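For this view, one protein chain was removed and the others were kept in their places.
Right after this comes subunit A.
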Amino acid sequence: MKYIDEFNDPDLARRLLDEIHAAATRPWALMEVCGGQTHSIIRHGIDQLLPENVELIHGPGCPVCVTPLDVIDQALEIAARPDVIFCSFGDMLRVPGTDRDLFRVKGEGGDVRVVYSPLDALDLARKNPDRQVVFFAIGFETTAPANAMAVHQARRLGLDNFSLLVSHVRVPPAIDAIMTAPECRVQGFLAAGHVCSVMGTAEYPDLADKHRVPIVVTGFEPLDILEGIRRAVHQLERGEHRVENAYARAVREQGNPAALRMIEEVFEITDRNWRGIGRIPASGWRLTDAYRAHDAELRFDVAGIRTEEPAECRAGEVLQGLIKPTECEAFGTTCTPRTPLGATMVSNEGACAAYYLYRRMTGPAPQGSRIPREEMNPVG
């Protein structure tokens, strides 16, 4: 009956923190790749408890944040059509397109529905043969297998009224792009555990070698993250650059073979635009020719939509770890969860939203600053 479980044990966390404090003799900058990790770090105040010389940089791994504006606008156009039931995961509904979001389309009469699985959308297609059902297939390797399964099933069942608006992205090319950027400060990665639970770890050793950077596969609970940081710091202090799996309860080297087969059946690798970052070669998936008939972009002829980001928004630099959210002039002023300029302020997992929600303090309480060692005693 507690808000925490065994992966949030203060005594164990304290021990891991002590080890990190003892181990870190030089300044190190680690990037947590996944927005879920960012959320957990800020939510539990982990960054406040680390030694001054261990810095966490927030990576691009929020699927909602990196979905390009062009694709959001495509979604809005399709969702507004009277013959369409547009299905999406909940957190995409508030992401701003050029002049509105999916909530607004819904409020204006569009049939926009929140689903918890693409298979729910498939079920809607089966029950509404006279309507076009479109599923907004965004996300990393984590969501790709279920989306692939949905379109595979649609073809098998002959559900011609089901299609995917695909904007899938892959993590390893993004890591490569971040490390190749001249201004990159990242010295180690906490790789996203759920991505690796699907894909395995085979894609990472080459990256670790190429950029001489430790990559530790890490989960999402506070102790998972602390353990990932501990291992990465140890490697850096020893001058090592290996792939380590600190999330063995969920991740195997070979990943999930059934999920991988399903992805391979339906998707092929393609270049993709990342919101705020730009085009990264081979960083995404699209439907193969065999499934192209279920591609909503072609079915609704929205491939030509091209739009521009607001110039004021620096989400791209946040996503690349170049600035902290609070370094953006618009943060908390013109850009808030209520009036977001960029997706990093909208999504639950966006770095800007996490800072805004959990660190926006007034008065004498800590303002996202580090807490002195003597105040580290766990409460409760």
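To be clear about the criterion, a residue touches a chain if its C-beta (ideal position, glycine included) is under 8 Å from a C-beta of that chain, and two chains touch if they have at least 3 such contacts; residues count from 1.
In the analysis below, contacts and distances are computed from a predicted model.
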Under which of the names "CRISPR-associated exonuclease Cas4", "MFS transporter", "Acetolactate synthase" or "Hydrogenase expression/formation protein HypE" is the non-displayed chain listed in UniProt?
"Hydrogenase expression/formation protein HypE"
Of the residues A:13, A:69 or A:207, I need the one that contacts the missing chain.
A:13
Considering the complete complex, of A:20, A:33 or A:92, the missing chain is touched by A:92
Kindly state which of the options A:127, A:261 or A:360 is in contact with the chain not pictured.
A:360
Out of A:107, A:129 or A:205, which is the one that touches the chain we can't see?
A:107
With the missing chain put back, one of A:74, A:142 or A:201 would touch it. Which one?
A:142
Residue ranges of subunit A at the interface with the undisplayed chain:
1-5, 8, 10, 13-14, 36, 42-49, 63-64, 89-94, 103-104, 106-108, 114, 116, 138-140, 142-143, 194, 222, 337-339, 347-349, 356-366, 371, 375-380
